[in-house]
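Sharing a structure below in structure tokens format, with a few things to ask.
This view holds just a subset of the chains, kept in their places.
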Amino acid sequence: MLSHGFCFSSINAIMEAMKSYRKELWFNLPTRRGFVNITPDVEACLRESGVKEGFVLCNAMHITASVFINDNESGLHQDFERWLEKLAPEKPHSQYAHNTGEDNADAHLKRTIMGREVVVAITNGQLDFGPWEQIFYGEFDGKRRKRVLVKIIGE
Amino acid sequence: MLSHGFCFSSINAIMEAMKSYRKELWFNLPTRRGFVNITPDVEACLRESGVKEGFVLCNAMHITASVFINDNESGLHQDFERWLEKLAPEKPHSQYAHNTGEDNADAHLKRTIMGREVVVAITNGQLDFGPWEQIFYGEFDGKRRKRVLVKIIGE
């Protein structure tokens, strides 16, 4: 019986061997474009998950939005806005084949530059970040409700 | 003996604690450039893997091709083609230092914009996608056999 009980605790260990966690973060930006620092939200998810070692996947669930890691500095965010408008200008809307009934082709292109997702290492229950890394939601076609997925696997 | 038998079942539980799955998807596009919706193929891999919670990594195994997530809309795909040709034009081939014996430098640059890989969350045995997310193979130097890797880990 003692060894039987021991086996039960080994099963608990198995259940802890891989955990998974899922949460959606919702946004409704008042502007067409904008950046939101979601690092505190992702950290809250990580605490809630109880995962100590593993990966966080954080991705836009919409194809006109982005999740990316960069600096929390407003001048840089202005630079991103100007730069993306240069590489993939919004107007004239008619320049894009996608814009028949839509006006957001540029948002698909901008999100492609900025990226759909980030994968972040989890070490000792923390986001394993360099000194200036922060996670941002990048909105390129706002004024409506949109989502980011936070999925964590690990132990 | 009973407790011994119980231990065996705990080992089965371990084997289920983390699964891994691997498959190569092969392509041979008749054109230099093109996009292929591979979402059904990745979904078939996921079903075959039996994984319910985890991550799918889907990456081009070639450095002149891409795997990316965006909209399954032909107008947008035309916009991508035009836009990539503007940002990293194919011709003249001689504008690139890489093109000595090669002619595909632009394909390396285009794939950099579009990305090598996507990581997708698996929840309840499904690709955990927003409403319009679809996975595409992006070919930038076709007319030959090339591969995408689908690797799944989870439980």
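Should a chain be cited, it is by its letter among A and B, assigned in written order, with residues numbered from 1 in that chain.
One rule holds for everything that comes next: a contact is a pair of C-beta atoms (placed from the backbone, for glycine too) under 8 Å apart; a residue touches a chain by one contact, two chains touch by 3 or more.
Quick caveat: nothing in here was measured; it's all calculated off a predicted structure.
Q: Total copies in the complex, given 2 are shown here: how many?
A: Total copy number for the complex in this file: 3.
Basically, only the chains that are shown with their structure count from here on.
Q: After a C-alpha superposition of chain A on chain B, what does the rotation angle come to, in degrees rounded to the nearest 5?
A: So the angle, rounded to a multiple of 5, is 120 degrees.
Q: Which of the residues in chain B end up touching chain A in this complex?
A: Listed in rising order, the residues of chain B that touch chain A are 2-3, 6-7, 10, 13-14, 17-18, 53-55, 68-71, 73-76, 78-80, 83, 87, 113-115, 118-121, 123, 128-133, 153-155.
Q: If you look only at chain A, which of its residues touch chain B in the complex?
A: Interface residues on chain A, with respect to chain B: 1, 3-4, 7, 10-11, 14, 17-18, 20, 22, 55, 57, 59-63, 87-88, 96-100, 105, 108-109, 112-113, 115-117, 119, 147, 149, 151, 153.
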